[in-house]
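First the structure, which I've put down as structure tokens, then a few questions once you've had a look.
A single protein chain has been omitted from the complex, and every remaining protein chain is retained in its original position.
Coming up: chain A.
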Amino acid sequence: MKPIAPPAPTSPAAPTTTGGAEPLLRVEHLSTRFRTRGGEVAAVDDLSFELATGEVLGLVGESGCGKSMTGYSLIDLVDPPGYIAAGSVRLRGHELRGLPAKDWQALRGDRIAMIFQDPMLTLNPVLRIDTQMVETVLAHRRVGRAEALARALDTLERVGIPAAAERLRSYPHQLSGGMRQRVAIAIALLNQPDLIIADEPTTALDVTIQAQILYEMQTLCREAGTGLIWITHDLSVVAGLADRLCVMYAGRIVEQGSTAQVLERPAHPYTRGLLDATPAAALARGHRRGEALRQIPGSAPPLAALPAGCAFRPRCARADEHCMQTPPRVEAAPGQTVLCWHPLPPGAALPGPAAHAEARP
């Protein structure tokens, strides 16, 4: 395998601070809002998190909770009428918010890459794979076509595409869904970015392919020291992949901590509800055939009509009059924060009774 040239130091987010204190990515109080006819709506509300080099962060939540919009906000692909209203996004200490469009363009696909959900739709159907890969290299590197092509070939091989040279000359429709997603991943990896944002990239694939791709992504990012933000609605996907988890609800991070903390000792009733809803939790409870899986009552509220105070309040068994006020962010355990008036006690380990569960013998 040929070594790939190190990233050009001229890019706006090139590492200048060498101190270990500065994380790869630091997001503080990020808010993305939409101007709608009925007034402004916050799709992402006061988001703060950090990501270290080579770390994998899982961003979990239901559809419409703002997790994809968080991804778009980090790479400045929020389309009008949406806009980033407040907050700061720093990559290796460099503030990205407010960068001119030209700098963003230089950053995207080079320092920050993004992969999307449906591999059938992310590649341009009328352009060959080599065209779509080479243009990504040439947009950021002053190299010849031959060199760009060699790099494309090398990256395709790294993501496990057999007969890569042949695949380069294919059109997207000639590849299977799994292959197309590998190509998309290869395109994201082409310029050895510092950060990859993966927006449910395996949701549209079948489970075996999903497992392969998860494993490969994890390996590739570890090797290259690339930070990875994996957006998903599926807790089982991130359980084996992520170092840390952020659980989102209605545009906010309601719980944040290491994967073990969040999955084993969830402090937020919503996280607990999500975990209880998985088949694995049902089995652990002694689930009987034909019995319905446990679910969180109600459904996620529309962003335009969020309840006052805690947005999860109407669906929460622990809610009381306190929850009419915006909940505080409290530390449930070292490194684990939760946005709740009544966090679950740390001792309540799975598969114990959930707060709203029926009495058990």
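Annotations for the structure displayed:
Following the convention adopted for this analysis, a contact is a pair of C-beta atoms (placed from the backbone, for glycine too) under 8 Å apart; a residue touches a chain by one contact, two chains touch by 3 or more; residues count from 1.
Heads up, the rule we're going with is that contacts and distances are computed from a predicted model.
One chain of the complex is hidden; its UniProt record names it "Dipeptide transport system permease DppB", one of "Nitrite reductase large subunit", "Dipeptide transport system permease DppB", "Aspartyl/glutamyl-tRNA(Asn/Gln) amidotransferase subunit B" or "Electron transfer flavoprotein alpha/beta-subunit". Only one residue in the set A:184, A:209, A:238 or A:253 touches the chain that does not appear here, and it is A:184. Only one residue in the set A:30, A:56 or A:114 touches the chain that does not appear here, and it is A:114. Looking at A:77, A:224 or A:282, the residue that reaches the missing chain in the full complex is A:77. Not every partner is drawn; the one left out touches chain A at residues 75, 77, 105-110, 113-114, 116, 118, 121-128, 135-136, 139-140, 171, 173, 184, 187.
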